[in-house]
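== chain A ==
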Amino acid sequence: MADRYSFSLTTFSPSGKLVQIEYALNAVNQGVTSLGIKGKRPSSLATLSFQSKSNLLSATNGIVLATEKKSSSPLIDPPSLSKVSLITPNIGMVYSGMGPDYRILVDKARKVSHTAYKRIYNEYPPTRILVQDVARVMQEATQSGGVRPYGVSLLVAGWDEGIEPPLEGHDETGAGRKKTEETAATTASPEIETDAEQKLRKSGKTGGVLKGGPSLWQVDPSGSFFPWKATAIGKSAASAKTFLEKRYRDDLEIEDAIHVALLTLKETIEGEMNGDTVEIGIVGSPADHLLGYEGVEGAQGPRFRKLSKEEIEDYLTNL
Partner candidate 1 sequence: MAFIHPSSLLPSSNPSYSFREGIKSSAPGIQEHRFSPYADNGGSTLGIAGKDFTIIAGDTRQSSGYSINTRYAPKVFRIGGDDDSGTGAKIILAVTGFAADGNALKERLDSMVKMYKYQHGKDISVKACAQRLATILYSKRFFPYYTQAILGGIDEEGVGALYSYDYVGSYEREQCRAVGAAASLIMPFLDNQVNLKNQYVPGSGVGHDLKAKAAEPLEQSHVEQLVRDAFSGAVERHIEVGDGLQMLIATKDGIREIYTPLKRD
Partner candidate 2 sequence: MANPMSIIGKNAVAIACDLRLGLQALTVSNDFPKIFQYGPDVFLGLTGLATDVQTVSDLFRYKVNLYRLREERDISPQTMANLVSTSLYEKRFGPFFVNPVVAGINRTTGEPFICGFDSIGCIDFAKDFIVSGTSADQLFGTCEALWQPDLEAEDLFETISQALLSAVDRDALAGWGAHVYIVEKDKVTKRLLKGRQD
């Protein structure tokens, strides 16, 4: 009976499942482990004036994406294989699951970031928008005829222009600025202040200024997506996540995040760990040396870049 539903992608089973999607997840869970960790967001900067803030934030902010690069044969030339990919200058991604499917998604993500966004607004999409667009591509493969779901889960890391949301429990930044305006205008009574605060909490969601900073997302074959502080996907996702839960702290510097990433990977990795078998991508401060030119005012290098073999080996020796 179950077989009747398992081959038609677009038919629900009586229990409410689309089993082809479950199978796709199984493919992911057999894949090589990948992980992502979001680095520190310094709370001291929350009180800075809002013009200078976005520049200062970039110095210590970041995300790390890491994965193991396994080769089935010693004859394979490792540098020509790449699992961490740049999508836009500030967004990169990594996968667990089926490599060929991933490459299709990378192509589509790069394309959609232009067709659905840059060609309209002349700027690259914010991370969440790109994640949504890629998730739509993956969802459509679960509802269309003649196709199968993508056999991959993705980790997408990106950095967005704009003001960062205030940390919980800290003085609100953009909000604080507005609040003084409102109180001044209404010769503050406590009730009005509370009203204003509530309004601000609402506008914090849609207000536009509170949207900058780093973010890390996971996208699954079903097309569902989740934001994470740190997570792992693939074969050893469960144990890696348990490990991350222990090692993750809110004030992790990017250097420390890379360290934690390598430690986590070490727990799950099967072969040797070196610059050829580990791949790392980071979202950090603008890498102006990657621009290919200099002396153009206002030009900013990509925030997403892959670490070189040498850089990775430096981190590994300090492990």
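These made the cut because all candidates are chains of the complex that A comes from, given by their letters.
Here are a few things to note about the model shown:
Quick note on the criterion: a residue touches a chain if its C-beta (ideal position, glycine included) is under 8 Å from a C-beta of that chain, and two chains touch if they have at least 3 such contacts; residues count from 1.
Bear in mind that the values here come from a model prediction, so they are computed numbers and not experimental data.
Per the touch definition at the top, the candidate among 1 or 2 touching chain A in this complex is 2.
On the chain A side of its complex with candidate 2, the touching residues are 50-51, 54, 119-123, 126, 128-129, 132, 161-163, 177-178, 181, 205-212.
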